[in-house]
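Working notes for the structure below.
Only one protein chain is missing from this complex, and each of the others stays in its spot.
Here the chain labels run A, B and C in written order, and each chain numbers its own residues starting at 1.
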Amino acid sequence: MPYPFGNNLRLDICGGSHDPEITMTLSGLPAGLAIDPAQLRAFTSRRAPGQNAWSCPRREADVPEFLGGLSERDGMLYTDGTPIFARIRNTNARPSDYDSDIPRPGHADLAAYLKYGKDVDLRGGGHFSGRLTALTCLAGGICLQYLATKDIHIGAHALSIGGVSDVPLDPVNNEIPVFSGEDFPTYDQAASERMQTEIAKAHAEGDSLGGMIECKITGAPAGLGEHMFCSVESVISQAVWSIPAVKGISFGAGFDVARMRGSQNNDAIFTDGTHIYTETNNAGGVLGGMTFGMPIVFKVTIKPTPSIAGKQRSISFSRMENTALQISGRHDPCIVPRAVPVVEATAALAVTDLLLDL
Amino acid sequence: MPYPFGNNLRLDICGGSHDPEITMTLSGLPAGLAIDPAQLRAFTSRRAPGQNAWSCPRREADVPEFLGGLSERDGMLYTDGTPIFARIRNTNARPSDYDSDIPRPGHADLAAYLKYGKDVDLRGGGHFSGRLTALTCLAGGICLQYLATKDIHIGAHALSIGGVSDVPLDPVNNEIPVFSGEDFPTYDQAASERMQTEIAKAHAEGDSLGGMIECKITGAPAGLGEHMFCSVESVISQAVWSIPAVKGISFGAGFDVARMRGSQNNDAIFTDGTHIYTETNNAGGVLGGMTFGMPIVFKVTIKPTPSIAGKQRSISFSRMENTALQISGRHDPCIVPRAVPVVEATAALAVTDLLLDL
Amino acid sequence: MPYPFGNNLRLDICGGSHDPEITMTLSGLPAGLAIDPAQLRAFTSRRAPGQNAWSCPRREADVPEFLGGLSERDGMLYTDGTPIFARIRNTNARPSDYDSDIPRPGHADLAAYLKYGKDVDLRGGGHFSGRLTALTCLAGGICLQYLATKDIHIGAHALSIGGVSDVPLDPVNNEIPVFSGEDFPTYDQAASERMQTEIAKAHAEGDSLGGMIECKITGAPAGLGEHMFCSVESVISQAVWSIPAVKGISFGAGFDVARMRGSQNNDAIFTDGTHIYTETNNAGGVLGGMTFGMPIVFKVTIKPTPSIAGKQRSISFSRMENTALQISGRHDPCIVPRAVPVVEATAALAVTDLLLDL
Partner (left out) sequence: MPYPFGNNLRLDICGGSHDPEITMTLSGLPAGLAIDPAQLRAFTSRRAPGQNAWSCPRREADVPEFLGGLSERDGMLYTDGTPIFARIRNTNARPSDYDSDIPRPGHADLAAYLKYGKDVDLRGGGHFSGRLTALTCLAGGICLQYLATKDIHIGAHALSIGGVSDVPLDPVNNEIPVFSGEDFPTYDQAASERMQTEIAKAHAEGDSLGGMIECKITGAPAGLGEHMFCSVESVISQAVWSIPAVKGISFGAGFDVARMRGSQNNDAIFTDGTHIYTETNNAGGVLGGMTFGMPIVFKVTIKPTPSIAGKQRSISFSRMENTALQISGRHDPCIVPRAVPVVEATAALAVTDLLLDL
């Protein structure tokens, strides 16, 4: 059965892409926390579709309605200690766009059909749609404001798209750079432009692009996480794997450590007499599953959007025959830019859950 | 606080590297399951130290004592439905090898000290030692026998060590190859020999090597896992991240998808009229967090053993001063070969947990 | 933080008495289960207010809207394996009836204010209102239909109200009697009439009555429940304690065992060669936390409704002064009859959770 996220925080997400609404329940935050709705809105709108050239043309304002757990006073929302319960309406659903009899390669359709049987709602991915990450962003955006009260900050960017790379984050210092432009989540303006060119090119060719996202968390205290089954990596991973397009996650030097020697990979330890630091941060801020005061840095790989224009080989569920599929519907040629705030949101959920365990 | 592994299966692990014993409790398996102790022993001994040139010289027989949950009949062990409770004694502990005042770079020492304070037991890594994976193997070895009754099989190998690569697993067929030799977990004998040469060389230079492990699970039914927070990837990841040296995990085409297009990455779907397959398996057997009947394939990256012979920069906790550290103790120049059965064990724990949810 | 109910089933309840709506999410039931909406409606309407003389005059149709997890076909609802997500609208809310500054003796107001602070919504009990048991009934009513497919049946009745007693349930046989009348949940018609007279009398005097509810579960297989912390008693209790007015719960001979001897209390065991029975059932169907095939029988005590007409001593939160309170609003003079289906619903939730563990 579906399990909620978190041991100390708890997030439950319900609904499907073309249902009237999707909802979330977020429990565990302290009472009296002030949430700035404008700031929350600014955060969630970074993920909302239909904003710009590289995004899916389905327009959804994604305005949350809070039905419980928050009370308004002087333009701010205050947690009252009961679960935060919110709804986002699906205002622009077009279920008729979808033919649920032919599973779309690379989508959850096939797995969902085999798991739940022929009654499962697959219109636009149903419950298995990336649309549900609108709620991940809403919950994570609230957690980001909670973490900011503890001076913990989280920033992610598009590290690479279609072979073009942004400047990587510095894993040692405590800074999170600002994006070079307004819309596109890179630090290097030239990279931003070249990535957008690549996306436009793939789109024109009826194809899609994958990429990588890098995320940094600063200010997290030492001692978050547990050895074995509740490590920082495991909690962040659990949150990150809820993003449909993710195919891999690594911390610090990550997959590069496979080719390193211990003498290169070990981060030397030093002190200024008051605090303890490491000179490098190949560990990505985690040792033995626990933080030690350096920034947490991880990378996530995002697959190319499976919805592409070309004809694809698939089957008909009802006839159990091979057939061809031509996808219509509205889709992103590259989901990476819109996935950047989702990665930040999942990191915020995970760090909040870990922090509430202390 | 430390959390156990699993929603339907539950594994709890206690104790430290140089305590008299380490223990595990495994709940949730059905009553009446037959466990072959010889086969279990053969599996766990693949991880046990002191067996060969490339392994840590600390010799531990790692014989489990079962204190509850299993009853013996005619040489077989039968689960009785109560928790399986087992102990492994630490027979060859040498706590005096360790100076807990100077944290070893790349080890959990620094994080554990900052989390738990000066009373924490850091001898040989204490509770944070890779030694606790002896229990992961024990629990996972039991699960492997349970899964075999459902015709689910799991095999991993050393995909790369020190720049040398083994032949990769075929993600489409249902076969798990046998190792080319007795001791070393590769499919290609030439790769095995070159990897061992690389390890010996690094060892001779007082250094250590990292590498990659690839794992394949065949026979898992479609419909394992849940969208969002209890995906197959998230459950396998949680188990895998309990292995201390892991720095990354990816499924199917994994980190390669960052440079792929949708037209390349999408796995075409076809049917023979009875079953449904995909032509390729870039998905690694998971779509939308759920299995769809193809093998589950994932890769794990293992960092080079942090215990190396050379002098390293560290600090003294008690004096809060910078100092040099020269590690003695007994260590593996490359943990990858011994980590292979641990990866299989964690996969078995995860798949069992997912299977018990159906 | 609020926790959901269940280990294998999971029920989450959100919202408050005078919010626009209250919602529930129920996960863990198998896919393909057929739910008869008319039967569900008949069950939940037994709890709905405003039906008759002895019930609160607030009229709420309590019609659930299913937003996920169920699909309709030929007038029946079928679970699709995803969480069942439902809403009940509060159509007849009158928040202005309430002055949240003066806590009502015997209500949750005082505790909720001290826990959550002055922003907590106390109108009509807010989240702490018995109104939320409309959702308990909805979820439990679905579970009752699931249990019926396993030939497990649950029936409760008003064992006593205001000193008048109904005939007790036979703890040994597998029958659940039918109510003597349509509206009032007793087996003895004379008891029904005398109870209603007592309620009317107390109501006329501006007062309220408590009582006891007895519940029987037939057909539950042996082996439900676990020794120690997941006993049948503990799981049923956890569900039952969610009903606001409950002050005690006992199984089998219950509080009478305090005055019994072992020779009286022990239930002799016998067999007909095929099945095993006990001659009496003082155990209430549970030994060592586990069922053994006899009916599960438990009693619940319900306090008199705290909302009474007379003047009561209380305080003003804002002025921290003693003051008098005269309650208006609409209330039940005795909640016992409407609590009977809620007890059945909680029992159904608990037994379903235990059954899904097997």
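Criterion: contacts are C-beta pairs under 8 Å (C-beta built on N, C-alpha and C of every residue); 3 or more make two chains touch, one makes a residue touch a chain.
Remember, it's a predicted structure, so these values are computed and weren't measured experimentally.
Asker: If you put the missing chain back, which residues of subunit C would it touch?
Answerer: Contact residues on subunit C toward the absent chain are 1-5, 7, 11, 13, 103, 105-112, 114-116, 125, 127-128, 132, 160, 162-163, 202, 207-212, 222-223, 226-231, 233-234, 237-239, 241-242, 244, 246-255, 257-271, 273-274, 276, 278-279, 283-284, 286-293, 301-308, 310, 312-315, 320-322, 357.
Asker: Using the touch rule from the top, list residues of subunit B that touch the missing partner.
Answerer: With respect to the unshown chain, the touching residues of subunit B are 1-2, 4, 8, 10, 12, 14-16, 19-21, 23, 25, 27-28, 31-32, 67-68, 71, 73, 78, 80-83, 85, 115-117, 119-121, 127.
Definition applied: only the chains that are shown with their structure count from here on.
Asker: By C-alpha centroids, what is the most central chain here?
Answerer: The most central chain here turns out to be A.
Asker: Just how far, in Å, is the C-alpha centre of subunit B from the one of subunit A?
Answerer: 27
Asker: CA centre of subunit B versus CA centre of subunit C: separation in Å?
Answerer: 47
Asker: How many angstrom between the C-alpha centroids of subunit C and subunit A?
Answerer: 40
Asker: Find every residue in subunit B that makes contact with two or more other chains and list them.
Answerer: Where subunit B is concerned, no single residue meets two or more other chains.
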